[in-house]
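The block underneath contains the structure these notes are about, expressed in structure tokens.
One chain of protein is taken out of this complex; the other chains stay put.
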Amino acid sequence: MLSSAILIPAVLNGLLIGAIYALVALGLTLIYGVLHIINFAHGALLSAALFAAFFSFRLLGLDPYVAVFLLAPMFFVIGYTLQRFIIGPASHGDDRNMLLVTLGIAVVVENALLYAFRADTRTIDVPYAFQTIDVGWTFLAIPRMVGFVAAFAVALTLWLLMTFTDVGRAIRAVAKEKLGAELAGIDVGHIYAVTFGLGTACVAIAACLLIPTYYVNPHVGDAFVLVAFTIVVLGGMGSVPGALIGALLVGVVESLSGLFLGESLGQIGIFLIFIAVLLVRPSGLFGARA
Amino acid sequence: MKSLIPIAVVLAILAAVPFVVHSNVMLNFLVVALMIALAGQGWNILGGYGGQYSFGHAVFFGTGAYVTAILQMRYGINAWVGFAAGVAAAAALGAALGALTFRSGLRGSYFALVTLAFAEVLRIIASVAPITGAGVGTLIKLDLGIRTFQFQSRAAFYWVILALVGVSLVTAQLIERSRFGVWLVAVRENEDAAKALGVDANKVKLAAMVISAAITAAAGCFYAQYFLFVDSGIAYGTWISVQALLTPIIGGVGTVFGPLLGALIVKSLGEGAKLVAGDAPGLDLIIYGAVLVLVIWFAPRGLIGGLAHARRLLTRHDVPATPSTQEARRG
Partner (left out) sequence: MPNQKNSLSRRQVLATTAVGVAAAASGSIAMPSVLRAQGAPVKLGVLHPVTGALSYSGQQGRLGTTMAIEEINAAGGIKGLGKIDAVLGDAQSTPDGGTAEVEKMNSANVVCVVGGYASNICLATTQAAARYELPYVVDVGVADGIVTRGLKNTFRFGPGFGVISKTALTNLAAINDQAGKPAKTVMIVHEDTLFGSGLAKLLNAQLPQQGFEILETIPHPTPTRDFNNVVLKIKAQNPDLVIPANYYNEYVLLARTMQQQQVKTKGIYSVLGGAASSYKFVKEFPEAARYIMDCNHWFDPRNEKALALKKKIEAKDQFYTYEVYMNYSCVYLIADALERAGAADRAKLTDALASSTFSGHLMPYGSTKFVNGQNEGAAPVNTQVLDNDIKVVLPATFANAKPVFPRPA
């Protein structure tokens, strides 16, 4: 079990799956960092994005790597609208209400998908889905490699956005000190909505990168939600680099503990690391001190 | 003692229900709603009064359920003793978890997610550990009788869960009226200020966690006796964690009757949605989710808060509520 022939591929696999987790977690950490809510609807939105990617392929013939340029903006708009016109007004600015509202939305979205599309598992078959690169120890799936690169690209883009653009500065201002930002003339409702939109766009990107090697059904997003929440808190809520690094770490931990403890018990590794980190650093790896 | 009168009234009326209502459909509905209310009341002690939102209350529910099931099936222990043991085990677990997390200074969403992580850890362990039956779960042998805590009549179960809910209501009321309650609310409103005023915040939160754990565990033990089957998804799954926090928030956090009201509303909503939606899979849940959002939209302080707000609007519309009085009434 400790031979490099198994360890190295396990770590590589962990990094690759971690990249997918990163894409899901990046959106969530933004939303948390600014709106201070755990977005319960994230998983359902991932399922919806996967359906969108599926239909883009089936009905429009768009390869997922092309569809992402269509779906990311589309889901940005969806996220913006959701926050601006439903979540924001419904929660009256109260965190706990936002929690319940996103919970309600999750139930609605998931069951709307079930009602509209039934529960059949759907997959797409793209020519590169089974192509691999032989790195000696193992075969690395091409779609996963693309996902890995994409995670870094998206993280970098988000970081650049946050640091150098006006919108990014406004977002950071609102995240840090909402009242002050308001007084400085920033439209907080709009910024909230932009943030939610960005988070949802990330989910759409994650979906497009996931679909070549995974499947689609109304409940599929649920499998990623807990891990994503864990990563967000582990990395420090609101931290983009935290989400990326946290995700890669979680991926590797999951992979290695799966190797040593079996896939079922191994899942515990993610949560144990999470608990351990939080007990030592209560605001996460890269989080601002509370 | 006077403060216990409303509780006594509510309990008396609810206790009379099985004499009027003979439909087992209705009784089953109420039993499940009361069980959820009990779990929610447990959550409410820690989350509503204490302000420490837990996303993993399944940890206590599941421990109660498994302990009582395992003690009966593997060690032949009496069901009632098992019930008590389940509650005690969860209380101990609550003390341990509380000590661990509060001492590290975990608060807010970090605390919430750590509780979720604990629930997941237990769920995973329960799904592979031989003692719980692993994936197969634990089946409690069907053996009707008072000794085995299995009743032929649903009404009997109803009265048992009602009694348990009654205890939880009294507990909440006593806490509300005690110094402990004042400290707890102080910690909720502003932990640092409370500490500065000399409140031992960690001890207070810990005590709340233990009480909270015991109450929610009772709901778990009851589940085991009512459905006679426990597996890791049932015991430690997110479904019960969500129900435990949903019902107090809907009904009114930090109030005595909030979880009870919330549970009745939420379950009725589920049924009502089915009535409207018919058989198409998923449609009733779409309605349920949408109404949930609407309820929050228009009754953001939970129904209790909403009713109070409505009353204020109707009777004192000539005196506009100032921000400070609104703040005072919140929660």
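Note that the chains take the letters A and B in the order they are written out, and that residue 1 is the start of every chain.
To be clear about the criterion, contacts are C-beta pairs under 8 Å (C-beta built on N, C-alpha and C of every residue); 3 or more make two chains touch, one makes a residue touch a chain.
These numbers were taken from a predicted model, which means no experiment stands behind them.
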{"item": "Contacts of the hidden chain among displayed chains", "value": "A, B"}
{"item": "Per the touch definition above, residue among A:104, A:218 or A:282 touching the missing chain", "value": "A:218"}
{"item": "Chain A residues touching the omitted chain (full complex)", "value": "5-6, 9-10, 13, 16-17, 111, 114, 118-121, 123, 125, 129-130, 132, 138-139, 141, 213-215, 217-220, 222-224, 255, 258-259, 262-265, 267"}
{"item": "Residues from chain B at the interface with the omitted partner, ascending", "value": "3, 6, 9-10, 13-14, 17, 20-21, 23-26, 28-30, 32, 124, 127-128, 134-137, 139, 141-142, 152, 176, 227-229, 231-234, 239, 252, 255-258, 260-261, 264-265, 268, 271-275, 278-279, 281-282, 284-285, 303-304, 307-308, 311, 329"}
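One rule holds for everything that comes next: only the chains that are shown with their structure count from here on.
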{"item": "Euclidean distance of C-alpha centroids - chain A vs chain B, Å", "value": "30"}
{"item": "Complex contacts: residues of chain A adjacent to chain B", "value": "32, 36, 38, 86, 89-92, 94, 96-97, 99-101, 103-108, 110-112, 114-115, 118-119, 218, 226, 229-230, 233, 237, 262, 264-265, 267-268, 271-272, 274-275, 278-280, 282-284, 290"}
{"item": "Chain B to chain A touching residues, read off their complex", "value": "53, 55, 100-101, 104-110, 112-114, 116-118, 120-121, 124-125, 127-128, 238, 242, 246, 249-250, 253, 280-283, 285-286, 288-290, 292-294, 296-297, 300"}
